[in-house]
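A single protein chain has been omitted; all remaining protein chains appear in their positions.
Each chain carries a letter (A and B) given by its place in the written order, and its residues are counted from 1.
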Amino acid sequence: MAAQLLFFYFGGVTIAGAIVAVTSRNIVYSALSLLVAFIHIAGIYVLLNAEFIAAVQILVYAGAILVLYLFVLMLFNPSEEKLYLHKQAKVGIFLGVVVLFMMLFAGYKTEIIGKGGPLTAQAVKEMGHTRVIGNALFTDYLFPFEVASLILLVAMFGAIVLAGRGVHRKKGPAGRIDLSYRDKLPKKSSETPEEVIVGR
Amino acid sequence: MIPLSYYIVVSTTMFVVGLVGILIRKNFLIILFSIELMLNAANINLVAFSHYSGKVDGQVMSIFIIAVAAAEAAIGLAIIIILFRGKATTNVDEMDLMKW
Partner (left out) sequence: MSAVNLPSNYLPILVFFFIALAFGVVTILMGYLVRPKRPYLEKLHAYESGILPDTDARMQFPFRYYLIAMLFVLFDIEMVFLYPWAVSFNKLGLFGLIEMVLFLLILFVGYFYAWRKGALEWD
């Protein structure tokens, strides 16, 4: 019973956070409610006895990916948007409701057919979840594991190539007022020149 | 004891919320947020099925999905930064340089 109550709490807050993230006018609110949703998804994983996945969810999603998003938000200098909905919004919501009912109709009665595997909740608990994951990951999933490193490598290359232009250039940070030009000006100009915005 | 279908309902709803978010919003970053929501919905499904079938494969897959999501966030944000430098907007409708 307690497990059910916890499930309804975690699931409800997850869905509520997702809805707020998608519909909020202020993009910072969106990011923070997405954070709430991610942390509660970690709670759902704990209910499913997947403790390592829960820890990874909090470490990577809440701790790293969302911080990355927030940094980029701060690069954009966010403000509230007036016309924030796309013109296809009504059609989109209608389609979403239709798809939701179709998927629920298709998926609600799902049951596991056939014999379950050896790793019941009790067995996982005795072995330790991280050990179970490790044993499967580095034997059965050896090739996907190495491919994952390639995906990360390509992401690193891509992000540096795309966004790293001008990393070497000596330049004030974008949007800041740079006053170092004053030293380079000839002495005779007595009146103060206009401020120069450097960057972008 | 929580039935498997409860988890399916949560993950389906999250997936559809992400889908609707992609369709209705103009802002770039919100669209990326929605993609993250859809990936997380898939993760919940994988972990739930893995738990109820007594195999660990789904959870391993969910770790791979998390890795792919991180790569996707890095690349997607780099693309957004490039576009933002060019146009100084986050509206996807104004990114129509390739449109005839």
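Please note the rule applied: a contact is a pair of C-beta atoms (placed from the backbone, for glycine too) under 8 Å apart; a residue touches a chain by one contact, two chains touch by 3 or more.
Keep in mind it's a predicted model, so treat the numbers as computed, not measured.
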Contact list for the unshown chain, restricted to visible chains: A, B
Candidates A:Val20, A:Val36 or A:Leu152 - the one touching the absent chain: A:Leu152
Full-complex contact with the absent chain, from B:Leu4, B:Val17 or B:Ala70: B:Ala70
Positions on subunit A contacted by the hidden chain, ascending: 2-3, 6, 28, 46-47, 49, 51-52, 56, 59-60, 63-65, 67-68, 71-72, 74-78, 120-122, 125, 128, 130-131, 133-135, 137-139, 142, 145-146, 148-150, 152-153, 155-157, 159-160, 163-164, 167-168, 170, 173-176, 199
Subunit B, residues in touch with the chain not shown (by the definition above): 1-2, 63, 66-67, 70-71, 73-74, 77-78, 81
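Basically, only the chains that are shown with their structure count from here on.
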Inter-centroid spacing, subunit B versus subunit A (mean Cα positions, whole Å): 8
Partner subunit A, residues of subunit B touching it in the complex: 1-2, 4-10, 12-21, 23-27, 29-30, 32-34, 36-37, 40, 43-44, 47-57, 59-60, 62-64, 66-75, 77-82, 84-85, 88, 90, 93
Interfacial residue positions of subunit A with respect to subunit B in the complex: 3-4, 7, 11, 14-15, 18-19, 21-23, 27, 30-31, 34, 37-38, 41, 44-45, 47-50, 52-53, 56-57, 60-61, 64-65, 68-69, 72-73, 75-76, 81, 83-86, 88-89, 91-93, 95-96, 99-100, 103-104, 107-112, 116-121, 123-124, 132-133, 136-137, 140-141, 144, 148, 151-152, 154-156, 158-159, 162-163, 200
